[in-house]
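Excluded from the complex is one protein chain; the other protein chains are retained at their positions.
The first chain written gets the first letter, and so on, giving A and B; residue counts start at 1 in each chain.
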Amino acid sequence: MSVAIEVQHLTKRYRQTVAVDDVSFSIEKDTIYGLLGRNGAGKTTVMSMLTAQNFATSGQIRVFGEHPYENARVLQRMCFVRESQKYPDDALPRHAFGTARLFFPNWDQALADRLVDEFQLPMKKTIKKLSRGQLSAVGVIIGLASRAEITFFDEPYLGLDAVARQIFYDRLIEDYSEHPRTIILSSHLIDEVANLLERVLVIDGGRIVLDERTDDIRDRAANIVGESRAVDAFVAGREVIHRESLGRVSSVTVLGTLSAEDHRQLSAAGLDVTPVSLQQLIVRTTQHAAESAPATTGEPADIDEGALR
Amino acid sequence: MSRTLNVVRMQLINRNTYIWIPLLVLAGAFVLSLALYAIIPSEGIKVGGGAQAPLWYFLVVGVQALTLTFPFSQAMGVTRREFFVGTYLTAAVTAGILAAVFVVGGLIENATDGWGLNGWIFYLDWIWQAGPLGAFVFYFLLAMLFFSAGFWSATIYKRFGALWLTAILLAIAVAFVGVLWIIGRANAWGPVFDWLGSQGSLGLALWSLVIIAVLAATSFVPLRRAVP
Partner (left out) sequence: MIEEGRALFLQIAESIEDQIVDGSLAEESQAPSTNELAAFYRINPATAAKGVSMLVEKGVLYKRRGIGMFVAPGSRDRVLETRRGVFSDRYLEPLLAEARRLGLGPDDLVALIRERADRTESAPAERSAP
């Protein structure tokens, strides 16, 4: 499969803090990726650099084999509407869509119109007067209707109610089925989008901590629950990433796929196995990594990754 | 080229900035000037600076051209060069329209002998020395000068921040005062004024082209590294 984006040793330093720390990965074409991580982990900074909106301190970026900076040929094949996107002061939603139509060669107006209906977007209000959810809807509509070969969705569901979120996920799947393209969905809510993702990139403290196919990691961890001593006996020698206890009962998350033999042992010992959701796996793995590693540079959690001034 | 034209269309989304407010400022200045002239009980020539107002407003246009539209243009995948050229093009078009309005206003003013009041807003002799075309160029370049100054300030602010902008403006002011002081020391005010007078309004306007070019160039460079 060919590569849409290639990133090598990408670093972004802001005076004291390192927002993105020696990050390398490649994004394959026509795949839905999840760019997952906590707030301030570096997701928006990475996406800004990939779209030449922000600049790397060091490292290489190649989009369709070229560097995106001041490269209209490449930039028009990408769409990145950030979570805190600013629009022209007097702009109505139709102005934003009208402009997107001018700049994105694959723009589908029929799709945009349909989405406006489904999201019940008020077309007579200026964008700056829209609610948070309606503002997100504008971004989602631009992202979906642009049909750009590489589309970034930056925390797209902020402010969207549950119904609107389902509309987004459903339309995304539907449109991706008919018009496959590279989609990168950044999120700090993992479980909701987990089933949409073919691959996950987890970024924590500016570093990539996980770069895998979703299917490969779905069964990579398990919760062993039961009487504490029995649990400890079973997990001895395995990598434990999380431990909880209530009285004599423990719930321990172990890494490693369980074999049939393991299941037999567990049944015999009277222990229960409960599944670990993708979100739990990622959260616990990153927590575990943070606990074992010594504290490095300061948390860039308060950096406003997007707009600076 | 078409992408650059699309930048123009994108800028013109800001109806208030480019169309309504300039019209309002112009209309307001015009009405106020006429009202004042009507009130003053004099048959003599009345000249006012009302025409200046929309030109000064182009300073604001310059600032807003960057602040309101640059972040959105980045989301649309527009390169910084396309944005720069397209925005200046938009300014040129609107400055051209404003200048045309001024010239037409001047012609009417001339024909009506100062709106029947001997009151002069648009047709100022020293501006119209080189005829209506000269006046057009003068007003056009003046508007572009103000635009460039506003755009330049906004770009410096975006790229380097408030502190640096203030420092640079201060440095420019100091340099300007320094030049004045040197002229004073050399007792050169006479020759300086003579020379300024000899240039005429058109000549001065063309010199401002140099300043516009400098402002444009020194806004393009920081723009290339500006983050939306």
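One rule holds in what follows: a residue touches a chain if its C-beta (ideal position, glycine included) is under 8 Å from a C-beta of that chain, and two chains touch if they have at least 3 such contacts.
Predicted, not measured: the structure shown is a model, and the values here were computed from it.
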| Touching partners, among the displayed chains, of the absent chain | A
| Where the complex has a chain not shown, which of A:Ile173, A:Leu189 or A:Ala233 is the residue touching it? | A:Ile173
| For the chain left off this view, which of A:Gly65, A:Pro105, A:Gly256 or A:Pro275 is in contact with it? | A:Pro275
| field | Missing-partner contacts on chain A, residue numbers | value | 31-32, 166, 169-170, 173-174, 176-178, 195-198, 214-216, 218-219, 221-222, 260, 263-264, 267-268, 270, 274-278
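Everything below uses one rule, namely that only the chains that are shown with their structure count from here on.
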| field | Touching residues (chain side chain B, partner chain A) in the complex | value | 3, 6, 9-10, 13-17, 64, 68-69, 71-72, 74-82, 157-158, 161, 224-225, 227-228
| said: Please output the residues of chain A touching chain B within their complex, sorted ascending. | reply: 48, 51, 53-55, 70-72, 75-76, 78-82, 85-91, 95-96, 99-100, 102-104, 142, 307-309
